[in-house]
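Data block below; observations after.
All protein chains but one are shown at their positions in the complex.
Letters A and B mark the chains as written, and numbering starts fresh at 1 in each.
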Amino acid sequence: MGLIIEAIVTGILTGGVYALMSSGLTLIFGVMDIINIAQGILVILGAYLSFVLQQHFHIDLFLGLLITMPVMFGFGVLLEFVFIRPLKRDRTMLSLLVMYGLALVIEGVLNLIFSADLVQLQGWYTTASFNVGGFYLSYIYVFGFLLAVVLLAGLYWLVYRTKFGFSLRASMQNRVAAELIGIDVERISAITFGIGIALAAAGGMAFGATNAFDAASSYDLISRVLAIIIFGGMGSLSGALIASVGMLVVEDVTSVVWSPVWASTVFFILLVIILVVRPQGLLGQAEVRKQ
Amino acid sequence: MSLLETQDVTKAFGGIQALNSCSISVEQGSITGLIGPNGSGKTTLFNVMTGYERVDGGQIRFEGRTITNASPDKVFRLGMGRTFQLTRVFPRLTVLENMHVAAQRNDLKGLFSRWSSTHEQQRALELLDFVGLTKHKNLPAGNLSYGQKKLLEFAFILIAEPRVILLDEPAGGVNPTMLNYLTSRIRALNERGVTFLIVEHNMEFVMGLCSRIMVMHRGTKIAEGTPVEVRANPAVLEAYLGD
Partner (left out) sequence: MKILKMVGVLVLLACAIIFPQVFTDPTVTTIAVFTLIFAAVATGWNILGGYSGYISLGHIAYFGIGAYAMALFCLHWNIPGGYEPFLLVPLTALIAAVVSIPLGWIALRVRRHTFIVITIAMFFIIQLLAYNLIWLTNGSTGLGLPIPTDWGGYFFNYPFYYAALILLVIAVLVSWWIRNSKFGLGLLAIRDDEDRALGLGVKTVASKLAAFAIAAFFAGAAGAIYAYFVESIYPATIFDPNFDVAVVLMVFLGGLGTISGPILGALIMEPLQQYLNLQYGENGYNLIILGGIFLLVMLILPRGILPTLGDLWRKYRAMREQDTAVQAEEGMVITALPGRVGRSTAGRDESAPTAIAPNQNEPGEGINV
């Protein structure tokens, strides 16, 4: 029983980290109708950036975010401008393929620079742990979760309480109408993309501190993140949060109760179930038949 | 004889009551007009009749048969065709291919044989000729002008030999000469037994073409009669001016 509780707790904590990575993706989809398939590798890129800052400049992982997040934000805006904006027709499809090509390039570069050795981010909190009602919990899990909470709260505030957020939500609902009332949808898109990538940087740091990774880890990541946002409903921030925590908890509990081998499969089985029962995801919008 | 009728149909979108106990009846063989100020529910009525929207309440009957909430393809197969306000043709298919999409085949074998079988091809070409688009038959439909697309849409519905056609603002954005042409096509078809229900804002077009007109306002029918009667009806005037 204690193991199950431990599994639930770790599930919630890691779920928070996945929520960070997924919310960027779902936000980008919601505003721009674009599936950023490169999100996985960008998370890894963020992780490597934190790694470099820590290894070579001895900057603490969390403090390093003050550097990596803005940098990745800028990178995201740049990517949007160079690779997405020029696509006029068939945006969703082409952007998917373009981002995949980009992901390949980034993966190749990372492979080149860092080789295929597995690395893991280090800090006092990754090794030290504290005792919680019978089991040991590594500090990093809690810190990572707190980071996720803070950032997601910030995101929530941004999206629901600011003027920018208003414009963002308007663009999400009806691009054309938003443009008609003077919202610069292009600018919003670029900024949103940047935010999504900045969140990936943060998620990358948290991920990298709790898992050994290399460039190829991106595949596993992206498949999970995609499953999460489909489950939660593409375009829904709260959906991403609920799905992240929910699916991670189920996975961790399955790992304990059944076997670790099946845990990740269960993750995806959940996805299939939701697709059969409710194709638009938990909080997604049902497809409306166009007139 | 009533070919198409709705009975107390209601439909709301969120807080907006688009159709409010709307009952209309379309006579067989008529060209009936449906007018009303913006927001009166005309297009919504079309949508529920042709299966693009579900009703909240009420009944829809076609040729005596209840078709409430039937799917669009079922409705089409039963013999009711419709056009859309913003023309919807298949832009990457050629004009001729567009015609064939709607040609119905009911057997499995038919599904796998060539789409341009002789008998259908002949019919498709006849109809293209009828609307005057023969010369463009191999052009991608996306290259047609707006008016030509309207004609194409009109034509490919005809290939299924519908008994009633619902036209949603056919005159919208169309120049006068084309409009005359369209009117003549409608009349010609009507003489052959096709019933029409036309939603339109262009009064001249409607009054000149339709033998019977119904007026909608705020989701329900407020007046009905010949063009002369409707024009003189004070309730109609109030509906248009009062809002």
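Rule of thumb we're sticking to: a residue touches a chain if its C-beta (ideal position, glycine included) is under 8 Å from a C-beta of that chain, and two chains touch if they have at least 3 such contacts.
In this text the structure is predicted, and so the values were computed from the model without any measurement.
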{"item": "Visible contact partners (per top-of-document touch definition) of the missing chain", "value": "A, B"}
{"item": "Chain not shown: contacting residue from B:L158, B:A171, B:A223 or B:V236", "value": "B:L158"}
{"item": "Options B:F46, B:F62, B:F76 or B:F205, residue touching the unrepresented chain", "value": "B:F76"}
{"item": "Among B:V9, B:L144 or B:A223, the residue in touch with the chain that has been omitted", "value": "B:L144"}
{"item": "Touching residues (missing chain, whole complex) on chain B", "value": "50-52, 71-73, 76-77, 82, 88-93, 97, 100-105, 110-116, 123, 126-127, 129-133, 135-136, 139, 143-148, 151, 156-158, 160-161, 163, 175, 177-178, 181, 184, 188-189, 191-194"}
{"item": "Residues from chain A at the interface with the omitted partner, ascending", "value": "29, 33, 35, 37, 83, 86-87, 89-90, 92-94, 96-98, 100-112, 115, 215, 219, 223, 226-227, 229-230, 234, 261-262, 264-265, 268-269, 271-272, 275-276, 279-280, 287, 289-291"}
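Convention: only the chains that are shown with their structure count from here on.
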{"item": "Intercentroid distance (Cα basis), chain B paired with chain A, Å", "value": "48"}
